[in-house]
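Every protein chain except one is present and positioned as in the full complex.
So, chain A:
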Amino acid sequence: MSVITPPGQAPDQQVVADAPPSDSYLKRLGNLQSVWILGVLLLIILAFSLAAGDKFLSTSNFSLISQNIAVWAVLGVGMTFVIITSGIDLSIGSVLVFSSVVAAKVMAASGGDSWGVAGLGILAAIASGVAWGVLNGFLVAKAKIPALIVTLGSLSIALGLAQVLTGGIDIRSVPEALTDFNTYVRILGVPALPFVALVVVVIGGIVLHKTKFGRYTYAIGSNELGARRVGINVDRHLIMVYALSGAMAGLGAVLALAQFGTTTIAGQSLTNLNVIAAVVIGGTSIFGGQGSIFGTVVGLFIPAVLQAGFVIIGVEAFWQGVAVGTVLVAAVYVDQSRRAAALRGASAPNPLLAMFRTRK
């Protein structure tokens, strides 16, 4: 209850804070970069569909695309949290490699192809990922070393240790339970790996957008000092966020083992950059305080769809890099312009929103 009772209120003073929710919701939605980047994705899909027809617009094609981004989607959930705190985690690819090596070793040591063995491996992978994440988070939050440096260091260390553990040779003994899970299992018609990724994405989205944990993640990225002033334990929260990113790398390791049936020691050197690009394309701001899991998923689909589309219409796959790089820079440019406009107090001109307005 408020202690203030308005004295002698003029009638015109009560124009409080009551904008029709539909309007403000639409406006908020239209202001989200993830929404117009979804438009870009749909345009790309439309273009390829026109060019290649059913060959592109087939279930099998999209099934393949979703297979290809499943691991990155899981990593992207952790990365979205990290970047919203205005941090960065360059170590995810290496942590994935390290965790998959640890998991593979644990599973090889216990021997067998059962889910029991696989379960041990899953636990080992996630525990290893969390350990790396806690280490990253501790160095960022407590030792105050810039996240870029901390995670560049752990990128190098985790990969180095994975190579030490294996002599640089991939471990190819993965329990059949895992590989079969990838090859044969479908859940509600969705292949297993994308399904797992979807579950992780949905949970990640709920945590980010609907819980205190998510709210504090935004608050810290938006105004770390302000967050401290209201009594949020910023250090602990940062450690948890990096631990989450590590855990996702651990889970990603399991999915990668299931997908490829082997560790991928030499295969993850660009994973971090690809995931970061997707997160940023999806509207999560590298300045912190802003972003969404939904945007990250859209940001992952754009390169994957481009790649699949180029293959189908017979354009050399090299063009994918050119296209993705262009989208990345354009996305950040638009994001910055919007920000500048918002700071000037003007509501940012927004094509989507304008469309909705004129329709009304």
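In this section, a residue touches a chain if its C-beta (ideal position, glycine included) is under 8 Å from a C-beta of that chain, and two chains touch if they have at least 3 such contacts; residues count from 1.
We adopt the following convention: contacts and distances are computed from a predicted model.
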Check your understanding: Which of the following names does UniProt give to the chain that is not shown: "Sarcosine oxidase subunit beta", "Xanthine dehydrogenase family protein subunit M", "Sugar ABC transporter ATP-binding protein" or "Protein-methionine-sulfoxide reductase catalytic subunit MsrP"?
Key -> "Sugar ABC transporter ATP-binding protein"
Practice item. Just name the one of A:191, A:289 or A:303 that touches the chain not displayed here. Key: A:289
Check your understanding: In the full complex, which of A:211, A:269 or A:326 touches the chain missing from this view?
Key -> A:211
**Study point:** Contacting the left-out chain in the complete assembly, out of A:39, A:116 or A:226
**Key:** A:226
Study note, to complete from the structure: The missing chain sits against chain A at residues 1-7, 9, 13-19, 24, 28, 206, 210-212, 215, 218-219, 221-223, 225-232, 288-290, 342-343, 345, 347
